[in-house]
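Sharing a structure here in structure tokens format.
In this view, the complex is presented without one of its protein chains, the others remaining in place.
Coming up: subunit A.
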Amino acid sequence: MNLDSLIAGALNSPLGKKAMAAAGFAEATKLRRGEALPSGPLALGVVGESSAVADALAAVGLSAEPALIDSPETRTKDDKGRDQAPAYPAKIGAVLVDASQVATVDQLEQVRAVLRPAMRGLEPSGRVIIVAADPATASSVEQAAVRQALDGIMRSVGKELRAGATANLVQVADSTTPAQLGVVLQFLLSGRSAYVDGQPLVLADVATTPAPEGRIVVVTGAARGIGAAIARRFAADGARVVVVDVPMAGEAMAGVANELHGTALQLDITVPDGGARIAEHVAQRYGEGARIGALVHCAGILRDRMLANLDEVRWASVLQVNLAAQLRMNEVLLDPSVAGGLADGARIVAVASTSGWAGNKGQTNYAASKAGVMGMVRALAPSVAERGIVVNGVAPGFIETDMTASIPVIDREIFRRSSSLLQGGKPADVAEAIVFLADPETPMNGQVVRVCGQLIVGR
């Protein structure tokens, strides 16, 4: 037994858990995952006059009751004579704040008034969702400032919430329809967003349609870990999945492909004709007229070294796999004349990393590649909008995979506890966010969504 497993064993023993609790480390809550919605009722508070959130909920068959409002009039005294905010009679599943009409600093008080009773009224894995407009489209400086203020509220609330509850902000566009907002709210309310926390979701003006039956989804890096989880999740939705990974990972990949009744393509994506070989595979296996409905760039490698020890080989290999290969593949697959390329209205989702936001010791190469992916997402989205192609990214934080299992146990525990949810995410959590962004019904474009349980860092 090595030191790592000794420490891990000690931490997970009853005594270890007690010691951790005594030291102020709360134990992580098992998160609500999957399609499940909160079990308690939804509460809705509206700032000013707006039916945006109520309409959106109705569009997806949900409804909410009025949220309790904290004000001097609604407070009660406890037996020691101290002020108590109004309390929900039973735990609520979520509180939604319709702040889409908020325009002045004074109106932010109404947000506080809605949120205060909810802070202790939420069930485990409950949800705080604030809906506002994009600061970029504000008509006055104060309105822009106030809309941005909501982001700060949301992030702080996320850090205060306990027991697996999350806080997120939705910034709607002028074009956002109730149905579009409904799709986003449903995702956030459901267990699919379990590990998305402290995240603003910026909605865009994109045409949304239901996903076509059996669309072709290509996932790179799909032999194991996050990539395999992504492939599984798409297959569960009825997609025909093409799993791509390096020839060396062929055995594991064959297992994934066969489990999902998909096809396996053994390919080192860094070869010059990587994109062409994917297109060729798609055209050959699914017919000359077949096109890719969604492309997920998940293949990625780590070659960590402090920069003082980093040579050109480790530098290049990470940038080639994680960034250059994606750029090259996109170029080929986005060519409308390429048989087996991306369909009009296709979705591209690229996997970035919170390291790309925050940087990380020993990861100049990795962070460069992942920040590069975010840059790619933002630049590519407008350039392919003409064909209705939508490009987004996800930035996973600490996810429990074979890759992160190799991190020393103390560091691993620190990473887990650096998130507001006090735990690592699962590959399936990343998969859910990717399937959401790859869904033609999701009105987002050019965005990178963190799936990190609100790590300390991140935009």
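Rule of thumb we're sticking to: contacts are C-beta pairs under 8 Å (C-beta built on N, C-alpha and C of every residue); 3 or more make two chains touch, one makes a residue touch a chain; residues count from 1.
Just so it is clear, contacts and distances are computed from a predicted model.
Participant: Just by its UniProt name, which of "Ribose transport system permease protein rbsC", "Probable glycine dehydrogenase (decarboxylating) subunit 2", "Metalloregulator ArsR/SmtB family transcription factor" or "3-ketoacyl-CoA thiolase" is the chain not shown in this complex?
Facilitator: Going by its UniProt entry, the chain not pictured is "3-ketoacyl-CoA thiolase".
Participant: Of A:P124, A:G255 or A:G388, which sits in contact with the chain we cannot see?
Facilitator: Residue touching the chain left out of view: A:G255.
Participant: Give the residue, chosen from A:L68, A:A94, A:L267 or A:V318, that touches the chain omitted from the document.
Facilitator: A:L267
Participant: In the whole complex, not just what's shown, which of A:P66, A:P247, A:P382 or A:P408 touches the removed chain?
Facilitator: Within the whole complex, the residue contacting the unshown chain is A:P247.
Participant: For review purposes, identify every residue of subunit A that touches the missing chain, sorted by number.
Facilitator: 243, 247-251, 253-255, 257-268, 271, 284-287, 290
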